[in-house]
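Below: the structure, in structure tokens.
All protein chains but one are shown at their positions in the complex.
Order of writing sets the chain letters: A, B and C. Residues in each chain are counted from 1.
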Amino acid sequence: MNEITVLFFATMRDHTGERKILLDVPENTPVSGLKTLLAERYPHATGALDATLVSINRDYAFDEDIIPAGAEVAMFPHVSGG
Amino acid sequence: MNEITVLFFATMRDHTGERKILLDVPENTPVSGLKTLLAERYPHATGALDATLVSINRDYAFDEDIIPAGAEVAMFPHVSGG
Amino acid sequence: MPEFPTIFSITEDELNLDELLAQITLTSTGAACFFTGMVRGATQRDGLPPETEYLEYEAYTPMAEAKMGQVADEIRQRWPTVEGIAIVQRIGRLYPQTPTVLIACTAAHRDTGVFEAARYGIDRLKEIVPVWKKEIGPDGGTWIEGGYTPQPGE
Partner (left out) sequence: MPEFPTIFSITEDELNLDELLAQITLTSTGAACFFTGMVRGATQRDGLPPETEYLEYEAYTPMAEAKMGQVADEIRQRWPTVEGIAIVQRIGRLYPQTPTVLIACTAAHRDTGVFEAARYGIDRLKEIVPVWKKEIGPDGGTWIEGGYTPQPGE
């Protein structure tokens, strides 16, 4: 297994009720697989998880990207700084 | 006669050696007439007077413009602020 | 090739434009363009009379600072004449009329891209830098969502 950190920001934090979790995922889990695992854990966040932006180690990541060992993954809505 | 004030800035001040003079000019003197009068007074400034910018009462003025009574006239090179 | 200063940060402190300008002004610098954004108190929207009490800004700070560095790199690639770059986003509780963000670019002359570079900087910050804001008004809070989806490589 691969222990990763998952951070939630803004509406994703509201949907999951979490800021930061540690999670064991199978080796070579893609982002889409992580979303499926999280949808099981936070059933009412399923819609939000479909639409979330994702980063891996502080770069944008996409459904097919494989999560590397010990990664810092973050989930958040479209950015709105300025 | 019409008593006017003439101000000189930047290179025009260097050419005439004056900052400000009071001058009696005939009624209805145009800017070109004032330049002729000044060229007599400052012979070595003739070339500079040909090229000078002129304002009357703080608006740009041109050779044919008539100088009104008691006007504040200024003579200066192309502006270079910023 | 001189060392050109690049400043990027997420901060909870008040923005200090004069100090930031001094930090990106070299002896060869003759021009600077700044963009700043402020919290609007009165926002006209759908004919409603909304009123913002304050905005609550949050950031994913390490990624935000990395993406600000990327925006600065993109500016230097597009406008190689740009000398200094400052990109600062303030976070926390920010009230109307408070500057929240600053993008500043300096160059030797004003005609070599400082206006375009600052404009590009604020546009890109709003696209890829992970910062979010929630508008707090008389009826509670509303998250404001941007509309840009970053592509692979951004």
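Here is the rule we use: contacts are C-beta pairs under 8 Å (C-beta built on N, C-alpha and C of every residue); 3 or more make two chains touch, one makes a residue touch a chain.
Treat the numbers as computed from the prediction; the structure is a model and nothing was measured.
The chain that is not displayed touches the following shown chains in the complete assembly: B, C.
Across C:Ile7, C:Leu26 or C:Ala66, the single residue that touches the chain missing here is C:Leu26. One chain of the complex is left out; on chain C, the residues touching it are 15-18, 21-22, 25-42, 44, 96-97, 99, 106, 108, 110, 114-115, 118-119, 122.
Although one chain is not drawn, its touching partners on chain B can still be listed: residues 7, 9-11, 14, 53, 55, 58-60, 62, 74, 76-82.
Simple rule for what comes next: only the chains that are shown with their structure count from here on.
Chains A-C form the pair joined by the most contacting C-beta pairs. A straight line joining the Cα centres of chain A and chain B is 75 Å long.
For chain B, the set of residues touching two or more other chains is empty.
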